[in-house]
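Only a single protein chain was left out; the remaining protein chains are all shown in position.
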Amino acid sequence: MYLEELSPIPGVSGDEREVRKYIRECLPRKGVKVENDTMGNLLVQKRGKSSRKNAPHIMLAAHMDEVGFMISSIEKSGHLRFKKVGGLDDRVLVAKSVLVGKERVPGVIGSKAVHLQRKEERQKPYEVKNLFIDIGAKSKEDAEKLVKIGDYVSFKSSFTSVGEDCYMGKAFDDRVGCSILLELLKQKNMPSFTAAFTVQEEVGFRGARTAAYTLQPDIAIVLEGTAASDVPEAKDHEHATTLGCGPALTVMDQSVIADRELLTNLVNLAERENIPYQFRRFTGGFTDGGAIALAGEGTRTAVISVPCRYIHSPFSILQQSDYYHTLKLVQAFLENNSG
Amino acid sequence: MKELMKKITETYGPSGLENEIRKVIYEEIKDYVDEAYTDKLGNLVALRKGKAPHLMLAAHMDEIGLVVTHVDDNGFLRISNVGGVAFSQLVGQRFVFENGTVGTIYHEKIKSFKELEWSKLYMDIGAINKDDAIKRVNIGDVAVPHQPFLEQGQRLMSKAMDNRAGCAVLIELIKRLYGSKLPQEISFVFTIQEEVGLRGARSAAYALSPQYAIAVDVTRVGDMPEAPRMDVSLGKGPAIKVMDSSVISHPQVRQNLIEIASQNGIEYQLEVLERGGTDAGAIHISREGVPSGVVSIPCRYVHTPSEMIDSNDLDNTVNLMEKVCLSPTWN
Partner (left out) sequence: MEIKDVLQKLSEARGVAGHENEAAELAASLFQPYVDKIKRDNLGNLVAYKKGALRSRRRPSIFLAAHLDEIGLIVTEVNENGFIRFSTIGGFDPRTLWGQAVMVHGRRDLPGVIGPKSPHLVSQEEAGKELRIEDMHIDVALSKEKAEELVRVGDTVSIHRDFMEMKNSACVTGKALDDRAGIACLIQTARQLQRMVHDFDVYFVGTVQEEVGTRGAITSTYSIMPDIGVAVDVCHGNMPGVTEEDSSELGKGPAISVGPNIHPVLGDKLKEVAKQHRISYDIEAEPGVTPTDARAIQVTREGVPCALVSIPVRYMHTSVEVIHTEDLNLAGQLLAYFIADINHEFLQEVKDYD
């Protein structure tokens, strides 16, 4: 399962280099055609077992980038000011450990010790403009030896097994999609399809735009890690998706309405193959589907997600069975739609 | 044209589920054009073939609605919006699904309407429990307002005037132009998913690659008591759009429309819409750019179940568009 190695790799939107490198190295040696485009998307065409002449061109997409930060200025004291890359709740940032720049300089997002705070101060949530990263530098000159303005910053989180059958780590949105896509590429006896490992999804599904334009597929399935909020603070109908209930099928989000025929196709397939599935009971958020559906003359698009708790924070949690069921469903879809 | 209006406003067709309305429109127009087909994403494209330039006319078929996101153990449904649905027109209103099931909307306990959010609203279809509910409705199903079309004097009232009125204009136009020789090629595109971001128009324009485009849609008016300021009124003729949030009409196209209206004695209004967009917004930035304009049908209470237009405005919009199609100025 590639997720274990993919998850810890720093790869904030605009800085997907290392993730791309890892994926390239994992690709099969034969039976694939690999190219980069100028935005950094990795497009992999898999030549599978012979399929019928007019089989649709299927594109599977997963994004390599994660949310993170960027250094915006350096204080005289050597503390670093930063801005968010992608959507993050300011309140999740404080007291976290990070890695800065190409050299992966370790740092922490510090805050004033509670002992030193007045009551009113403690009641207000932190805002990013009041936070800073400490890399242990004595001064601005000292800091500039290691980092510079524009450096990307990612959370430093390791990947671990938790509970009975769950995993915990960062960037499950969407390293989980990348992991599934890699597994599909490595499998033998598969039909042909194109895998697009996209960039910059978190800042407005930017990479998917050029990838979709280049590929102009007939059908596209976007593989995501989506929000599961099956936690005590949320009411039943606010869960969006539930861990352990299988891959979540999107009906609609703010960027795309899933093609109804594809959706029905997936539901029938899941029922036939006894794969548990659920609907994503939430219409918020956006994905690469938004760009892919509208590229060129248009593409029929669906989105399948692995439910993950706490996305867009340093540690997400997912359930193994959901991962494998998602993989199984997509595989069944490919076999069913091409031969 | 009133029978046509009744038929198409009452047909089901929210964004993403336009199959029914597309079928109805297809039946209306198929014998009056050279070719009619459904494109990759579901737009209905009707062509009157001819020589260059290619003029693309667009009217969206989709309407706003409510999508079911959850069915609870007691058979209540949780919902979210498809397109711009305001809370103010939900409570106590009836909505109908494709299969005819009707539900009404209500809310959890709140102190004032300011507290309303989607998570506090629900729909009741009269189910006894979850099993009973899912026999009729499921997650992903979409409901539209349940209101009949009404004619009262010269005013017409219905849900989905936005933009079945525009569709009716194009349908009537297609019929009127049948048999006439046209100075250039024209495509009449009934687009999908306009209400969720002008989506159908974007791919339709890319595929057709027109030289000019005109969208026909409804627009707000300011002639109601203490209405937000808007210098367009019911009964004063079609509005020629200058600008909205999605497009600034190409000055030449706007000028052409004004001249054609003036020369043919058709009363028109000029429209500046401060918030709102139309298919022209997606079409004009397609490929190398398409000089575009919009002709609007004035409409009160847009995005409520009782949108109201003036039947004379509707007729005059068709009249204007007929002259526009027959005009050689697009060369």
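The letters A and B name the chains in turn, as written, and every chain counts its residues from 1.
FYI, a contact is a pair of C-beta atoms (placed from the backbone, for glycine too) under 8 Å apart; a residue touches a chain by one contact, two chains touch by 3 or more.
What you see is a predicted model; the values in this text were computed from it and never measured.
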{"item": "Neighbouring shown chains of the undisplayed chain, as defined at the top", "value": "A, B"}
{"item": "Residue among A:85, A:131 or A:275 that touches the chain left out of view", "value": "A:85"}
{"item": "Omitted-chain contact residue, chosen from A:104, A:148 or A:186", "value": "A:148"}
{"item": "Of B:27, B:108, B:131 or B:231, the residue in touch with the unshown chain", "value": "B:231"}
{"item": "Touch with the omitted chain, as defined above, among B:1, B:116, B:224 or B:248", "value": "B:248"}
{"item": "Footprint left on chain A by the chain that the document does not show", "value": "13-15, 17, 20-21, 36-40, 69-73, 81, 83-86, 129, 148-150, 199-200, 203-204, 206, 209-210, 213-214"}
{"item": "Those residues of chain B which, in the complete complex, touch the missing chain", "value": "229-231, 242-243, 248-251, 254, 269-272, 274, 284-291"}
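The rule is short, and it goes like this: only the chains that are shown with their structure count from here on.
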{"item": "Centre distance in Å when chain A and chain B are each reduced to the mean of their C-alpha atoms", "value": "36"}
{"item": "Contact set on chain A toward chain B in their complex", "value": "235-238, 251-252, 257-258, 260, 263, 279, 281-283, 293-294, 296-300"}
{"item": "In the complex, chain B residues that touch chain A", "value": "15-17, 39-41, 67, 69-70, 72, 78, 80-82, 119, 139-140, 193, 196, 199, 202-203, 206-207"}
